[in-house]
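Let me begin by presenting the structure, written as structure tokens, before commenting on it.
Removed from the display is one protein chain of the complex; every other protein chain stays in position.
And then chain A:
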Amino acid sequence: MSVEVEYSIYWESFRNGDKQALFDLYNSLYFQLVRYGLKLSADDELVKDSINQVFLELWEKRERLTPVGNVKSYLFTCLRRNMLDQYSYMSKTKSVINIIAVEEEQREMSYEEILINVQQDESLKRRLHEAIQQLTPRQMELIKMKFFDGLSYEQIALSTSQNIKTSYNIIYDAICFLRKTLKKG
């Protein structure tokens, strides 16, 4: 069964009042939604809050919902709209410009940008920026797959056509370096 079919089943079930199906859908799509949201805005709290609002609203109006063809992209759209609403509500003008630019250019933030932008501590931001520049492109690619995309070592090995041990070692070395560079204080 493809995941899209699975999402559709959850969708139909919670429309009919099965609350657990809503939570199952949430569990299946949470990280995908967070990652999508983070690419639009570096305010991680706002992203997480918007996701919960979207699901809360879906549950509230479940009886008025209709079947949708692609549940995942429907939810992405809901999230984007909810984030925009929240922004205009809070009138965080600076961020609004950022997100509007995203709407117009279809430009998403890169992993490196997101990593730095979600941090509030200026000194950490700076150290993170310097540390990232010292990592090799390969190390950076694998770190993103592991910690941002949430892939397993096995999946990483498969998609980069190397063995699991090698993928682990590349990441391990990068982590040792980052631990030293980003040390607190």
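Methods note: a residue touches a chain if its C-beta (ideal position, glycine included) is under 8 Å from a C-beta of that chain, and two chains touch if they have at least 3 such contacts; residues count from 1.
Going forward, contacts and distances are computed from a predicted model.
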- Task: Tell me the UniProt name of the left-out chain, picking from "Iron ABC transporter permease", "FecR family protein", "NADH-quinone oxidoreductase subunit H" or "ATP synthase subunit b".
- Result: "FecR family protein"
- Task: Could you tell which one of A:C78, A:I143 or A:A157 touches the chain left off the display?
- Result: A:I143
- Contacts from chain A to the absent chain lie at residues 19-20, 23, 26-27, 30-31, 34-35, 38, 44, 48, 51-53, 55-56, 59-60, 89, 111, 114-115, 118-119, 124, 128, 143, 146-148, 150, 152-153, 168, 171-172, 175-176, 178-179, 182, 184
